[in-house]
Structure formats: C-alpha cells, structure tokens
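Here the complex is missing a single protein chain, while all its other protein chains stay put.
Order of writing sets the labels: A and B. Residues in every chain begin at 1.
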Amino acid sequence: MTYIRNAWYVLGWDSELDAKPLARTICGVPVVAWRKLDRSVVAMRDACPHRMLPLSMGIKEGDSLRCRYHGLKIGGDGIAEEMPIKTDPVNRSICVETFVVAQRHRFVWIWVGDRALADQGLIPDLWPCSAAGWTFDGGYYPMQCDYRLVIDNLMDLTHETYVHAGSIGQPELMETPIATRVEGDRVFVTRWMAGIEPPPFWRNALGQNGLVDRWQICEFIAPSAVIIDVGVAPVTAGATLDSHDQGVRGFVIDVMTPETETSTHYFWGMARNFEVGDAGFTARFKAQQGAVFLEDVEILEAQQRSLHANPGMKLRAYNIDEGGVRARRVIERLAASSTPTR
Amino acid sequence: MTYIRNAWYVLGWDSELDAKPLARTICGVPVVAWRKLDRSVVAMRDACPHRMLPLSMGIKEGDSLRCRYHGLKIGGDGIAEEMPIKTDPVNRSICVETFVVAQRHRFVWIWVGDRALADQGLIPDLWPCSAAGWTFDGGYYPMQCDYRLVIDNLMDLTHETYVHAGSIGQPELMETPIATRVEGDRVFVTRWMAGIEPPPFWRNALGQNGLVDRWQICEFIAPSAVIIDVGVAPVTAGATLDSHDQGVRGFVIDVMTPETETSTHYFWGMARNFEVGDAGFTARFKAQQGAVFLEDVEILEAQQRSLHANPGMKLRAYNIDEGGVRARRVIERLAASSTPTR
Partner (left out) sequence: MTYIRNAWYVLGWDSELDAKPLARTICGVPVVAWRKLDRSVVAMRDACPHRMLPLSMGIKEGDSLRCRYHGLKIGGDGIAEEMPIKTDPVNRSICVETFVVAQRHRFVWIWVGDRALADQGLIPDLWPCSAAGWTFDGGYYPMQCDYRLVIDNLMDLTHETYVHAGSIGQPELMETPIATRVEGDRVFVTRWMAGIEPPPFWRNALGQNGLVDRWQICEFIAPSAVIIDVGVAPVTAGATLDSHDQGVRGFVIDVMTPETETSTHYFWGMARNFEVGDAGFTARFKAQQGAVFLEDVEILEAQQRSLHANPGMKLRAYNIDEGGVRARRVIERLAASSTPTR
C-alpha cells in the first residue's frame, strides 16, 4: 500500500460539492458525496446496499438519495429510509458505509479509514486558504501517477528550470542554496534570496521599486499536501525566515489525494495577501497556474509509465531531492505506525 | 465458473445465421457458424486447426470454409476437405472441434459442453416464439455484465419504476403483491391484478372498454432464459392463473448467453397473439422495447463495474428479489451436478 488510510484527504473543492451527487474514488474506495440543504456534506460508499448500483446514478429527493435501480431510499446518514416497495416496512439495519467529512480551508475533507480516529484537529492547517485578508482560488486535475511522485516534484523546485522552461523556469533560482529541515510530520525546504532585484511579477505585486528579500519555502504536510510560501519584502523591512509579512506573500497550494496506487486527484491553487479584491487577477493567475501544472502532469505521468516499463530500476535521490526523500520517510513512518496522521 | 457448460444457449437469431460466417464467443469458446445451402447450421471452434487463424476470416466455398491464411478447406462437419497445396492428399484426421446446434423457436441454439449430453429435448420451450397464431420479433444487445445480473433484473419487475421511469414504469404495479414458486428448474414470479382498469396499451390491444384481469408472470427457465407472460382479459371472461387465453396475451422473451464471465449476449423480443399480421405494430413495438432494454443495459453494466470496484461487498436480497435468488439457486444446483440442464 503506497498510501495511509487513517488520514484526512481532500475529497473536493467546496464548490464541487452540491446537491448533485459527486462520485470520486478515494484510496481505492468508490465514494459518493453531496451537500445537504443545511450546507453540510455527507459521503458514503458509492454502491447501493441492495444490488450495488452506484448510488451516484440515483435520484436526489431532498437530502436523501434514491437508488435508480429499485428505488431504495438512503438518507444522508447512510441508513435506509424507504424500501423499494414503498409500503414495505423499512429495515433500518440496511445501510451504506459512511465516511467522516469536514469542511475547512475551502476544501471538503474525507477520512476513509477508521472512523474512531477521525480527529478534525488532524486536518492540515492550510490557513492561507481561508484567513481574513487573503484570497484563494485554484483547480483540479486527475493524474495517472502515484501521489508520491507529485510530492517529490513539489518538494524540489529545481525541476522548474526544465519542466517549466517556457513559463516560470528561472535558471538563477538554482544558484541560491536551499536548506531542508524536518519538524515532526512536516518537512521544509527553504530558499532565502536576500537583497535581490525582484522579477516583474513581484515588483508589480509589491507596487514599488528597489531591492527585496525574496523567499520560497516548500512545506510538506503529511499525508500529502505541499504548500509553498512565496513572496518578497523591501530589503529595508527586516523580513526574516520566521517573520516575513512585511511585503507581499502568497502560498502555492497543492493537495494530492490518492485515487488508486497509481492515480491521484490533484487539487491546486494560489492564496495571496495582495490584490485580494481583484477577481480578474485571480482568474488570470489561475489560468496561468493551470497551464504550468499541466506541464507537470505530462512529466509525472511519463515518469509513472517509466516506473512500470523498467521494473529493475529504482528512483535515485541527489541532494536536490532531500525534501522529497524526507517527505517519503514521514509517509513511511506514519504508514507503519498505528497512530493516525497528524 | 459462473455458467453451466452442459446446456443449450442461443447462438443467434435465425435471421443472423446465413452463408456468411458469424463469429461469436459462447461461454468463453470462440465459435464460427454458418448456414448451409440446405438451411441447416453448422458451428465449430473459430480457429483453423492448422495455424489457428480465425476461420471466420475465411472464404466460403459452397458449404465449406477455406482458411484465408494457407487455404486449408474445412467442411461443415469440421473435417479437412483440401490441404493448402491442393494436390496434397487430404488428411481427414485434420479437423476442428464442432458443436451441436439446433434451430428452434426462431433461434439457433448451441451446446458447447459434452456433445454426448446434447439432448434437443432440453432446449427451453419458448413456444410463443413459434406457435401458430402468434407473431414474434426482437433484437440483440451485447452487454458487459455477468448474465446472472440480467436474470436478477428480469425476475424482479420492481425495477421498472425507477429504471424505466420515463418509459414503462408504473408505480401502481408495485401495489399488487407477487407470489414466487419453484417447479423443478423453473421459477415463477406471479402478479395477478383482478378487476382493474386496463392501461391504454392493453385496452387498445383488447379492442374494448371495461374492467379487466391483468397478469405478469415471469418464468425463469434454466440455464438463462426468462419469459414474461403478460396480458389482459375482460373481467367477465373468467381468466385464471392456470388458464388465461380469453383476452390478449404476449410474452416478453429474454435469452441471455454468457460470452465470458462478465459479458453476455442478450437476445430479446416480444411474442403476441393479437394484431399478429400488423408488421407496422411489430416494428414499432420492437423499437420501443429496444429503447427500454437499453435502459437496463446502462444499469446492469454499471452494476458490474461496481461489483469490481467494491470487492468487499456482496449483493443483498430483499423480498422483491426472491425470484432472482431462486433462479440463482437453480443455476448453482445444476452447475454442481453432472446432469445436463433441463
């Protein structure tokens, strides 16, 4: 098993969940989810307890879902509310396996492991996605690769030079040394560029000329999120690695949910604390970011196919891969333990 | 193995079999069949005994088939008639595995099991398909599901309410209780609606107004046919479950031939004893019935995919499923015995 079951994963964007049932396989489990009238979300196994037709093919009736085969009606709690023959007494032991869900940071999260361990305190703290003074938007890509390949990719920005040569790749970034450190189940890869000339994007965001301190801080949060703290501050503002809210700041948000051992739901976006009211900026940035991430999709799916075609080979790690290596070690440690991911 | 090999299965509609070879896999066995000039049908393994090219790619010469690779000529008895080099003496020990076939009730039947057990008396008695005073027509659908899912579907008409909501579904049917009984290798699910107002279709067929007795009698015939006796008679005519030829009557005909463990050849149609000479009625009814059965195909293929995606789950049976449950028990009993299916 390449993934941890006792963990919170993103099921979908908050905007994807609505009264209409959404079908999505999470860690190999077919799930159907929908939003109730009170805006809460329910999720359950996407198979009718009667004859296993996917419930996602069913007919919504209020907050309940009626199977489109024989009409067994299932409530949001997964329990039968009406038998195929409406006059038959309801057997309330008929039920679907339900999953704990939570809404936080603009995503709907799901726990497909042991329900008793589903502590909402374990949800990754993606605070920039929902904090006041910040704005956040992004998209979704299905990917035909192991989610860990995406983590490797994101924990090493060296790849930008070649994968994103036509978009965001900047060879000079490679000249700044990085530092990697582990804090519990988090891994940080830090690049601090002091007193440099900002690139046009950041100068515009900052709204002033002059030298800046610039940073890129990749943070892996188990089981499978990577957020990248990026931004600049005027060199005179005294920004430090520990405190750098003096200028403009954004977070590249990447959350990978295993669909199967070799496919992944990839949720991505950008949270920022500048131009927060500019919807046009948001839309343009999302389109650009989506194009960049499609370049990664092409590479990562080819990498997965190569893993399959070269069974005698193994991935090797160089110094640039330290972030990914350490993230994988956290995953392995958590997978081997019985403690839920935190 | 989900199917019984020592049994008669429909290979095709009588109209499908012609001089041109037909290739169809039956119970996992690739079969080629054609009709000889004397109108009899022959069937054999669809592989040349020489280099295994599908014989169905071959060239017909009279009643024989010449392989398109090296020209080995095979007679309707499966025995070599001419070697690749025509002047070479024929080795009549060169032969293809042949299968027993029979033509009955407008279908061509095949027995791919032990030839010695292929008793034509065991062919399911689909008399309405060929009886005088009746007319019969229908179609063929390939389906990506276990044939037993189709049997389940047909032995429980409750599904009509939801699967066929836009076509033949009638909630009021659900209000009439059904009775299930087993007679040997046959299973009956009976619904008798006494003294009701007929729906428009049946009133038109009957050609008169007034209350009627209406019936729906699903009959499973091992290994894999379901025929549904439907009709109405004037309430004054004294129709009974045992004798109901007083009005108008039809049989929905469904014969499922396993192609593989998870795919099925579905032959369907309608036999009726009214408007028997009206070809326009026949054509319109076939088109309507075909549209209704496509609704089942969508459901049953989704059900099969769900069985695969949820390996830990099992199909459950409620009271409405009793017919299907009992039909499956007959199949299991016959599969476990060495007696050919009757």
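Here is the rule we go by: a contact is a pair of C-beta atoms (placed from the backbone, for glycine too) under 8 Å apart; a residue touches a chain by one contact, two chains touch by 3 or more.
Since we're looking at a predicted model, the values are computed, not measured.
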item: Touching the absent chain when the full complex is considered, from B:Ala19, B:Met52 or B:Ala291; value: B:Met52
item: Among A:Ala132, A:Met313 or A:Ala336, residue touching the chain not depicted; value: A:Met313
item: Residue numbers in chain B that touch the chain omitted from display; value: 25, 30, 45-47, 49-54, 57, 59, 66-71, 83-88, 94
item: Interface with the undisplayed chain - residues on chain A; value: 152, 156, 158-159, 161-163, 174-175, 299, 302-303, 305-307, 309-310, 313, 315-316, 318-321
